[in-house]
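All protein chains but one are shown in place.
Coming up: subunit A.
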Amino acid sequence: MSLWEYANPRKFMALSGKLLPWTAVGAALLCCVGLIWGFFFTPDDFRMGSTVKIIYIHVPSAMMAINVWVMMLVTSLIWLIRRHHVSALAAKAAAPIGMVMTLVALATGAIWGNPMWGTYWAWDPRLTSFLILFLFYLGYMALWEAVEDKDTAADLTSVMCLVGSVFALLSRYATRFWNQGLHQGTSVPVATGERTVDDVFFIPLAISMVGFAVLFVALVLLRTRTEVRARRLAVLNARERMSA
């Protein structure tokens, strides 16, 4: 019994079929609780007023935008090293979700930025590196679409993901060097555990962060299952054409 068993598409489909309803319901519940709590049952911030409530979408989506790329990096590595097809398909399935999360983070940031900073967009290091991350997602997805042979597409996109990760990190530090930012530092540092957010805001925020993460798991399972089925359908079609 090892984790690699679930690289077998049949086993993966059985397990993910069982997990999918649970994760979907869990994501719906957590997001509802976190967002409704955050939107309606928290006090306004003394400086930012009610605009602070955007944080319940902005921070979770920004967190997921980065973590989805990390997940794609891991699955790409698994594909390159162990050649498990499900892994490559999971990376393919995750990319559009990550792109949407990046877009949501940028859009909510712009909406929040206008009343707070007086501008929708500033060439701040954090904003800029998210824009670059968005471009990386675009390129990655375009590459999947452009290559016809499926295994070659998986190979090329995996290499692209590895190189992209290195350069995304480099860009992050390069932009920090390049311009001083408007964006505040993180309020929820995971490493040190010293929060600058009060519990009143933090608990619903934490719930919606977990909710977004579970939502991503549910979506990625669903999309990977679709990809596996599409692959099976292509095989069946090819077989039919061969026999006809």
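By our rule, a residue touches a chain if its C-beta (ideal position, glycine included) is under 8 Å from a C-beta of that chain, and two chains touch if they have at least 3 such contacts; residues count from 1.
In the analysis below, contacts and distances are computed from a predicted model.
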From "Heme exporter protein B", "Sarcosine oxidase subunit gamma", "Right-handed parallel beta-helix repeat-containing protein" or "Putative tricarboxylic transport membrane protein", the hidden chain's UniProt protein name: "Heme exporter protein B"
Chain not shown: contacting residue from A:Ser171, A:Ser208 or A:Thr224: A:Ser171
Of A:Ala14, A:Leu138, A:Val200 or A:Ala234, the residue in touch with the unshown chain: A:Leu138
Of A:Ala14, A:Ala146 or A:Val200, the residue in touch with the unshown chain: A:Ala146
Absent chain, residues of subunit A that touch it: 132, 135-136, 138-139, 142-143, 146-147, 149, 151-152, 155-156, 159-160, 162-164, 166-167, 170-171, 174-175, 177-178
